[in-house]
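Subset of chains shown; positions unchanged.
Order of writing sets the chain letters: A and B. Residues in each chain are counted from 1.
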Amino acid sequence: MTEPTGFSITLDNFEGPFDLLLSLISKHEMEVTEVALSAVTDEFLAFISAAQGEWDLSEASEFLVVAATLLDLKAARLLPSGEVDDLEDLELLEARDLLFARLLQYKAFKEMSGTLREMLDGPRAAPRNVAMEPHFALLLPELRWSTTPEDLVRLAAKAFSRDDSPEVSLAHLHNPKVSVREQAALVSARLRRSGSLSFRALVADADHLGVVVARFLSLLELFRDRRVSFEQAASLGDLTVRWTGGDDDGDLQVEEFEGGLPLEAADGENVAHD
Amino acid sequence: MTDVRVRGALEAVLMVVDEPVSPEDLAVALEQPTEIVLETLRAMRDEYADPDSPRGFELREVDGGWRFYSSRLYADVVGRFIIEGQTSKLSQAALETLAVIAYRQPVTRGQVSQIRGVNVDSVMKTLLARGLVAEVGEFGGALQYGTTTEFLERTGMSSLDELPALAPYLPDLDDIEAR
């Protein structure tokens, strides 16, 4: 059930899939302080470059999240634990553990979603759900009816307001959100017109950080869909984006980031937190 | 296709369709000659009705189409099940669906489902079986539903104009936005 990530590592004290390392640490069968994280990172970079052109964006981003958490965890563990008498330090330690546990939980549900997809997409058994034959329908016991028009209007009002609630604009309370899907459409249109543009030019008119982030994410989606290619002459140099999608205006499967991105990166209102 | 597979495919389709299906339509779906389909349907009908071991379902030809029905041999048990099993009050879900239809008619099943946020297929069947709603038209290939005279009689109204205005019951918009 655990999807093999394909990424295996060889350390002094551990050899095997990255997922297994994670599993051992979580079960306290291996001490995170004994893991040379720089070696893990080196191996991952080697793995990525060996599979050039073939590597999986989601795998890479997942690695980043996991590695960052491990780093956090390790930093916390390396604190002299015997002498923690500051309550804040202790809370910090617990927070790190909690973060790690959350990460594992998130990963587990992510994996389970693959299994669910298989179950939902498998051959279906359709339930028998046919109208009752008229001679049986006649047998239905007489309704006991006590519903007044006022009851009905209340029920209708309840149903209609439920429909509206998720769509209610909160624009006056929070900054409006940026849709990655919309930005993808805008970015594609510009690139189709110009052939190639620098990233700098693509975000020149962005008036918020959120818009820049959304356009960057939309480029990643377009890249995954092979609609664009990237060129970067020097490390940290200008990034040139080239349209490779032809005139095809077909559906781009941009996965919307739920609720869109907050315009201001620090706007905690839009992101669930504890 | 083997005989068993032809029979199986026919049973599968006929078990879940609501309306009688013509042998021609079945033949197209099965990619089999119509005669084979018709022959198999007749064999199935006879098999289910075998006097030594009659099934509780029967396959009947109605107006040139075929459909599974509950066998008349067991009508007494089915009748008892319907009378005793069904509650004589509409469920909350059914009432809410009815209210939505009353105010939004003519309305399609999909629209009702979207408003209520849940699948309403089985609740709609109940309301149809109770004669409280009926098909009143078609829009973009989807059936539209509305309330019936029976509904008016039940609620004691002489026409839909007597439905109370919805607006005063809707939550104040400012209240919602302030949440």
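One rule holds in what follows: contacts are C-beta pairs under 8 Å (C-beta built on N, C-alpha and C of every residue); 3 or more make two chains touch, one makes a residue touch a chain.
The shown structure was predicted, so the numbers you read here are calculated from the model rather than taken from an experiment.
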Whole assembly, copy number of each distinct chain: A x1, B x2
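One rule holds in what follows: only the chains that are shown with their structure count from here on.
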Separation of mean Cα positions, chain B and chain A [Å, integer]: 40
Touch list for chain B against partner chain A, complex: 15-18, 68-70, 75, 78-79, 82-83, 86, 88-90, 95-96, 98-100, 102-103, 114-117, 121-122, 125, 128-130, 154-157, 162-166, 169-171, 176-177, 179
Chain B-facing residues of chain A, complex: 126-133, 135-137, 139-145, 147-165, 168-170, 172-173
